[in-house]
Structure formats: C-alpha cells, structure tokens
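For this view, one protein chain was removed and the others were kept in their places.
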Amino acid sequence: MMPLPWIMVFLPWVGALLLLSFPRLRVAAAVNIGCAASSFLLAIALFTVPHGEQGWTRIDALNLPFVLLAAFVALTTAIFSAAMIAGEGFDHWRIRAYHAAFQVFLGAQYLALLSDNLGVLWVAIEIATLASVLMVAVHRTPAAMEAAWKFFMICGFGIALALFGTILLYSAAQALLDAESGLSWAALKRVAARCDADTLNLAFVFLLVGYGTKAGLVPLHSWLPDAHAEGPIAISAVLSGLLLNAAMLAVLRAKAIIGAHPDTITTGPLLMALGLASVLLASLALWRRRDARRFFGWSSIEHMGIAAFAFGIGGPAANLAGLLHMIGHSLVKSAIFFGVGRAAQQKGSQKLADISGLIASDPWLGWGLALAIGAIAGLPPFLLFASEYGVLTAAMAAQPWLAATLALGLVVAMTALIHTLQALCFGTASPDLAAATGGAAVLAPLWLHLAVALILGLAMPAIFTGMLGAAAGIIG
Amino acid sequence: MTFGQLPYDLAHLLGGAVLLLSFVLLYQRRISAVINAFATQGALLALAAAWQGYVQGVTGLYVTAAIAFGAKAVLIPYALHRLVRRFNLQRGVDPALGIGASLIAGVALAGFAMMVVLPATAGQRALAREDLALALSVVLLGGLMMITRRNLISQVIGLLSLENGLILAAVGVAGMPLVMELSTAALVLMLAVIAGVFALQMGESFQSLDTESLQSHRGEGE
Partner (left out) sequence: MSILTGLLTQLLHLALILALAPVLTGCVRWLKARLMGRRGPHPLQAWRDVLKLLKKRPVLAENASAISRAAPYMALAAAVLAAALVPSFARGMVLAPFADLLLIAGLLALSRFAMALAGMDVGTAFGGLGATREMAFAALAEPALVLVALIFAILAGTTNLDVITGIFQEGALGLRVSLGFAAVALLAVAVAENARIPVDNPATHLELTMVHEAMILEASGRHLALWDFQASLRLTLWLALLAAAFLPFGMAAPGAGPIAWVIGLLVFMVKMAALGFALAVFESAIAKMRVFRVPEFLGAALLLGLLGAVFLFVSTGLS
C-alpha cells in the first residue's frame, strides 16, 4: 500500500490521463470535479497520518493546512470552472488539454507542498509552471501568447536559479550526508548547523530569488499580472490561490534549513526587503490598472509581499501572522476571481471601466464581490484583517520604522482597492452584454470562500490554531 | 584534488569550454550559427558529464551524458534548424544590445559569478568550487542572452544554455542524487517541446518570430 501522501499526488495525475480521453464538456467537467473532490477527502484523511517522512514526502504542521487549503480551493474552482467553461466555446482538443492541465497542475501543487526532497520540490514547481503556461495560453490570442511567453521565460529563469541554489545547498552539505538521505529536507536541516555558512548564505540567495519569482516577489514579478489576465478565469484563481503559496512555502523550507546554522546571515532582512519592495511597488501600481484581472494580479503581489515581510521579521507571532495571511489571501483572492469572472462574462469585458454597478444589476454577485474586495483590502472581520494586524504589531515591536513604511503601503493599496470596489459594485449599472450562465454554481464558491474566511477570522478551530503555531515554530 | 591531476584538469577544462561556447553564443549574429554553437555546447556538456561519471565512478552520470548528447547536441538543434528553415524565419539574431556590449556584459557577469561563488565556497574542494563558478557563469550568460536578444529562437537557446549551466553544476558536485539529473534532462526536453509549440503557434499568428511584435499586445497599452 502506497503511503497516503503519495496517493494524494498521483490521484490528480491519473485523473489527468483520464481527462485526456473525454472530448465532451459536461463529462470532462464532472470528472474534473470528481477528482478534485476525492483529493479534498484525501487531504482531510491526511490529518490522520502521523507527522514525519514517507520516502520523498513528508507531513508536518507546515504543509498540512496548505494541502487542505489547496484541495479546498481546487474543489471550488473545479465547480466554478464547470459552470463557466461552457461560455469559453472550446473545441474538444482544448477541453481535453484544459482539464488535463488543470489536474496536472493540482498534482504538482500537492507534490510541491508535500515533498521532503528538495529535488522533487523543484521538479514539482517546474511541472506546475509548465501546466499553468499551457492553461494561460489556451486561448491562443496574441495577448495570451505574450503573457504565456513572459510567464515561461521569467519563471524558467527563476526556477533555474532555484535549482542552482539547491545544488549549492547540496554541495555545502554533501560531506555530512549519508548516501540515502540525498536531498531530504529533514536531513539537510539536521546537518545544516555543521555546514559551511558562506555556502548556505549563497544558496539561500539563489533559492529566495528563484522561488521568489514564482511567489511573485519583486524584482522578478512582472509575469504575474500578465498571466493572471489571460486564460480561463479559473486559472487566475488557482494561480493566486495555490501556486504562490507553494512557491512561498519552498522559500520557507529553505529559510528553515539556513536558519538552522547559527552563523549564517540572518535571512530575515532579505525577505523583509523583497517583501517591502513588493508591497510598495504593488500599492502604487494598483492605482494605474485598467484591467480588472491585472488589477487583482497586482494585489496578489502586494499580499505575497506582506507575507514575505512577516516571515522576514521571524518569531512565532510574525510567522503565524504570515501563514494566516497566506491562507486568508488564497481564500479571498480566489473568491474575487470567481466574482470578476462572472462580472466579466456578463459585461463582455474585463476592463475596469466597462464594469460598474454590479449590486444594482446582480445583487448576489455585487455584494459578494464587494465583501471579497473589502476583505482583501484588510477590512474586518475577515481573516486578512487579523493577519495584517498581527504582521503590523509584530513589525512595530521589531522595526518601528519599517512597520510605518509597511503601513503606508497597506493604506495606499487599501484606498486603491476601495476605490475599485466603489467603481465595480456601486453606482449605476453598466449594460449587460451577455446573459449569465451557470446559475448558483458560479456564486456558491464565492460565498463559501467568504464564509470560511469569516469563520477563520472570527473563531479559528483549535486544531488549526495548534497546527499553525507548530508550523510557525518550524520556520524559525 | 588540485591542479596538475588529470581528473581535475580535464573536468575544469571541459567546464571552461562550455563557458567559452556560451560566449560564442553571444558572439554569433546568424541564427544558424547560434544553433550550431548550442549543439557544440551540448556535446561538450555531455563530455563533461561522462568524464565526471568516469572520475566519480557513477554510472548514472553516463546516462545523463547520453541524454544531454542526444537531446542537446542532436535533437534540439535539428528541430530548431528545421523550424527556421520550414517557416523561413528571420536569420539574424536581432540583438537588443550590441554584440560587443553584450560580450563585455558577459565578461562582467562571469567575473561576478567567480567573485560570488569562490569566496562563498571556500570550505569546499577546489574542483567543486571552480566548477560551480563556471556553471554559474554559464547560467548567467544564458540569462543575458535571454534578455538581450529579441529573436524568439535565440531566447529559447538562451534558456536552454542556461539549463546546460545547471547540469554542469549538478554533475560537478560529487554524489548529487541521480533523480535530479534525469529529471532535469527530461524537463529540458519538455521545455523545448513547449517552446517549439509556442514558436509554431506564433509563427502562425504573426508570420515572424520576433517577440518585439508581441509588445503591442500587452494587456494594457499606453
């Protein structure tokens, strides 16, 4: 019997093979949902597995919540996608490619989150990149091609740097590792204290910039808004909800290894610098967007910046806030993309200028999107308010001046978001060009995400609190 | 191992030759010459991997070498040549930065790589250190090529030669698990396939493989 985490990884891939053979839209969408649902059940079952390594995978407090989150977002996205995909008008080859790529992407996500082996982690992120490039390019319009090409090139470069960092890490530790442990994260962390500090430093810089590219951190962030603006809207939801988290977790794994050595440079300032730069740049960039999906893509850069800043401060409180922030961002951002997708379909355009007065034309959609944008702006009572508050208090205690700068960035971003919220949801309704399809299945995921973000923000279940506390300890 | 011992010297020399080919890639103006230089680099890389396999006594590295040779010295260059001929693509590389300037930038990057890697890895054996420095130079030069060439095929080759640098680094570190090299090699093939698909599609939609023509299609114009 395979260990449960392995099944978690292979199930979506088997599903992908299966999906390649379904030319019919309804069947394919249903199978897609089925795969995502079984993955979700498996993710819940993973909580029963004792923590530790199973070959090339590991289960610990750090990745379990994120696997569950990923499976949840994947399931709701699959439902959303099933309701929306009919409007895309795909031929049967694209239906096959789209659904298969979706499941390959999910499998790679789970692999990236669960892997204990840094080589496997790298391969997983690479596969996720390839699958998402395909999904971004699926429309084959010139703009989609440009976005996919940029995505491919910049992430190819970033991921190459990450592999170089991995090799450096191994070369630092090779004398201390036994033959079997290979690139095991646990083994590397064990021996890190006796490795050469300089090599570890260098390796961390490469890993940070490399995986940071995939996490959308400045300076190699420019693929992110483009990629979010193209492809079926469901892709934007999983890019923001899943891919960024997996990449950020990879950075955190690297940080945990490097942090285990007493004499390395403190990894914090590097993370804080990249995080702060991301927040400031994105908060300004948000004011100049005209395309709704690019707008929220930039907002993802801002939020990953906040999380990176939190991990840069370090310590249990800030780490916990950072993890909560990633979770909250995933939930709310994918909810936003569901809403934006619906709105764009109704109005026949994804330009901010063409969408207005959603509350008047479709109250369920309008209020849902309004609440979600409010949540992403950090307004109470959602989870992101709690996490941003946590980050700011921790920053205030450690670095008052940087905390003030961060707060400035947050305020600028928040006003931009509120500004957009008003334009999109309030005011007179712009004319609908197309009838809405899909009915409740489109809006249910949105409200479900909001509900979860609300519950987690108000009263986090004890099992998660304990687990995230332990996870904060792992990062160090 | 230090200088004057054959295993070290040859590995070092092969690494240097791969780096030299990276400069040749930057120097060439015609796309077919770039592809040929890339094929040579792939062959040299395969040689370096095989030599490391012999020195370290790891048979897995021979497989890496064979894959590198098959994919990078034969298959990919052949495919790229065909692509250029079949679609009658533009034959020049269309540099965004002049050839001379990119060569100077390349030397600066190579110097930078050495300044970064050599001090940071002072605790390790000389072989691994200098191999890592050479490999990082190849990686950075590949990146430079991606940045400074507008022609699509040259960008793809920049990415591929960057991957060459990674494999050079991986084979140079003794005992690096085999999984890595195999997957890397396989993935490089996939990357090329995808890039090829891209190239084809763009060939259809634009009649030219110049990424400059994509600039006007960015999500938000001025």
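The letters A and B name the chains in turn, as written, and every chain counts its residues from 1.
Simple rule for what comes next: contacts are C-beta pairs under 8 Å (C-beta built on N, C-alpha and C of every residue); 3 or more make two chains touch, one makes a residue touch a chain.
Source: prediction; values computed, not measured.
Enquirer: Check the whole complex and report which displayed chains the hidden chain contacts.
Expert: In the entire complex, chains touched by the missing one are B.
Enquirer: One chain isn't shown here. Among B:L61, B:L83 or B:L134, which residue touches it?
Expert: Touches the omitted chain: B:L134.
Enquirer: For the chain left off this view, which of B:F23, B:F38, B:W51 or B:F69 is in contact with it?
Expert: The one listed residue touching the chain not shown is B:F23.
Enquirer: Touching the left-out chain: which of B:V55, B:L103, B:I147 or B:A174?
Expert: B:L103
Enquirer: Which listed residue, B:A79, B:L118, B:I147 or B:A174, touches the chain dropped from view?
Expert: If we include the chain that is not displayed, B:L118 is the one touching it.
Enquirer: At which residues does chain B meet the chain that is not included here?
Expert: 3-6, 8-10, 12-13, 15-17, 19-20, 23, 27, 99-100, 103-104, 106-107, 110-111, 114-115, 118-119, 122, 126, 130, 133-134
As a working rule, only the chains that are shown with their structure count from here on.
Enquirer: Centroid from C-alpha atoms only, then distance chain A to chain B, rounded to Å. What do you get?
Expert: The answer is 30 Å.
Enquirer: Show me the residue ranges of chain A that touch chain B in the complex, using the header's touch definition.
Expert: Going through chain A, the ones touching chain B are 117, 119-120, 122-123, 126, 130, 133-134, 137, 140-143, 145-149, 152-153, 156-157, 160-161, 163-164, 166-168, 170-172, 174, 177, 179, 182-183, 196, 198-199, 201-202, 225-226, 229-230, 289-291, 294.
Enquirer: Applying the document's contact rule, which stretches of chain B touch chain A when the two form their complex?
Expert: By the definition above, chain B touches chain A via 116-117, 119-124, 128, 132, 135-136, 139, 142-143, 146, 155, 159, 162-163, 165-166, 169-170, 173-177, 179-180, 183-184, 187, 190-191, 194-195, 198, 201-202, 205-206, 211, 214-215, 217-220.
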